[in-house]
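Only a single protein chain was left out; the remaining protein chains are all shown in position.
The chains carry the letters A and B, assigned in the order they are written, with residues numbered from 1 in each.
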Amino acid sequence: MSFLKEKEFAIILFVIPLLFLLFNYYTGIENAAASELIGWGSILWNFSMLIGTYTMFKYLATNLVQRKKDSEYSIILFVSFFSYLYCMYAYPAGYDFILSSLQTPLGFGLLVSQFTTYTLLFRGARTRNWLGVLLLISAIFYALSMIPIATRTWVGFQIIGTWINNVPNAGVMRAITIGMGVGLVATLVRELTGKETHYLGG
Amino acid sequence: MEFLIGFFTVYFAAIILMCWSVLIKSNPFSKAMSNLSLGLMLAFWLKGCIDALIKDVLIPASQGNLARLTVLILGLLMFLRFSKALTFTSKWPLAVLAGVGTAIATKGAIPSMVLAQLKIGSFAGPNIVDNINNIIIWGGCVATLIYFIFSIERGPVLGAISRVGQVFMMLSFGTVFGALLTGTNVMASLAFMFGEPGRYVAAIGAVIFVAYVIIDIRKKLAPVEKATA
Partner (left out) sequence: MSEVKMAEKWYQSAATQEYLVYFSVILLSSVLLLSPVAFPLDITQSTIDFVQAIRSIPDGGIMLWDESNFVTGYYTQNQIALYRLFFDQAKQRGVKIIFISSCVDGPMAGAMINKQLEIQDTTGLTYGVDYVNLGWLPGFEIVLSAIAKDIQTVTSADAYGTSISEIPLMQGLKTEDIDLFAFNCGVSCDPWMRQWVPLHKPLLMTGGYSLIAQAQGYIQAGSITAYLNGSRGYVEMERITGYMTMQTALFEATNIMGPFSVLLVILTNVWYMLRKRRKREA
């Protein structure tokens, strides 16, 4: 029983499905079992969402009871949550209304990045060295290559912008992708040897 | 619900303006809207999750599907994280999930993220421009990879190649940054505020905004004016 409490038991539970899926991928043996295991992943993901929701509600409710700053707004969260959940199951017209008249404008309105991007450009797009200048020049040419008025004004914007995207950018993205792929495999090896146990929460 | 169709744009305009008010200062309206959005989004998520669980777990498990019964038990074990005595059992389903996820991510990594990226066009084809471009792509790729190698000391040669890699990376990140310069416009949101009767809400919002800005500027200038007086 004490072994079940050990970290090593959880690592075994991690390694077995991992090795089985990799084995199935390269050999094609036991496809049905592998498909079922992949389905398990999706189902367990769902359960983790439930846990996350419960944890968040518990935290907000605790804040509300303790009357912490701005905790009263959580009442709106709880009311909207339960009303919407009720409407989705029991009142389709209400669900349609909330989706069209509340959730959609909220989706538009909360995209304040539409504005903050401009203030970012105004405040943050300052270069301190020649590499920064290079970044901005590349950004400007690429941006202008996407804009019809710019490409009509001077065809060079399109040619240079497209070239930057297709040539130097492609080279760098290849390198980054290769690095990520190799990194994934390296992380796999570390996890298989038990050196990496972040999934156990520490 | 028919009568609400007439209010469609009022709700739109009012909600959008309340959300945008956070740009001026955090205020009760923007906090209310962000909490409302979070509540609605969570409900939507939860419904999707519950439906999937009913469809793919509870129904098959109730029909005697052993595999689904096992995963149901595993999923319920996750909730034992809240019990001090049995919290260790909540790590088991997480370990299985992590194992499945890692296998899924890794099995496709080598063919698509490594091997496919190593394919390069010809350096000696009929089109000289393509040849030069392929050389530049390959050079950029190698230089960038060398930049990210930190376990070898950078001498003059490696240092120079890393510098070339930095140049390539700046050009590349410029394209990502350039997307910011084109991809944003508020027209979609404004379209709903120019319709009837959203424009009245927008007008009220504009008046409040201008009044606030004037008061804000006056407050900031008042101590300077007192000091200079």
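To be clear about the criterion, a contact is a pair of C-beta atoms (placed from the backbone, for glycine too) under 8 Å apart; a residue touches a chain by one contact, two chains touch by 3 or more.
In this text the structure is predicted, and so the values were computed from the model without any measurement.
Asker: Hey, which of A:Ile16, A:Met56, A:Ile75 or A:Ala125 is the one touching the hidden chain?
Answerer: Within the whole complex, the residue contacting the unshown chain is A:Ala125.
Asker: Considering the complete complex, identify which of B:Ile137, B:Met169 or B:Val201 is in touch with the unshown chain.
Answerer: Looking across B:Ile137, B:Met169 or B:Val201, the contact with the absent chain belongs to B:Ile137.
Asker: If the missing chain were put back, which residues of chain B would it touch?
Answerer: Touch set of chain B with respect to the missing chain: 23-24, 41, 44-45, 47-49, 52, 55-56, 59-60, 100-101, 104-105, 107-109, 111-113, 116-117, 119, 121, 137, 172, 175-176, 178-188, 190-192, 194, 213, 216-217, 220-221, 223-224.
Asker: Across the whole complex, list the residues on chain A that are touched by the chain not included here.
Answerer: Where chain A meets the chain not shown: residues 31, 34-36, 38-39, 41-42, 45-46, 49, 99, 103-104, 107-108, 114-115, 117-119, 121-123, 125-127, 136, 139-140, 142-144, 146-152, 158, 165-166, 169-170, 173-174, 176-177, 180.
Throughout what follows, only the chains that are shown with their structure count from here on.
Asker: Taking each chain's centre as the mean of its CA atoms, how far is chain A from chain B in angstrom?
Answerer: The answer is 6 Å.
Asker: Which residues of chain B touch chain A in the complex?
Answerer: Going by the criterion above, the answer is residues 1, 4, 7-8, 11-13, 15-20, 22-23, 28, 31-47, 49, 52-53, 56-57, 67-68, 71, 74-76, 78-79, 81, 88-89, 91-107, 109-110, 112-114, 117-118, 133, 136-145, 148, 165-175, 177-182, 184-186, 188-189, 192.
Asker: Provide the residue numbers of chain A that touch chain B in the complex, in ascending order.
Answerer: 4-5, 7, 9-11, 13-22, 25, 36-51, 53, 56, 70, 73-74, 76-82, 84-85, 88-89, 93, 96-98, 100-118, 120-121, 131-132, 134-143, 146-147, 161, 163-182, 184-185, 187-188, 191, 199-201
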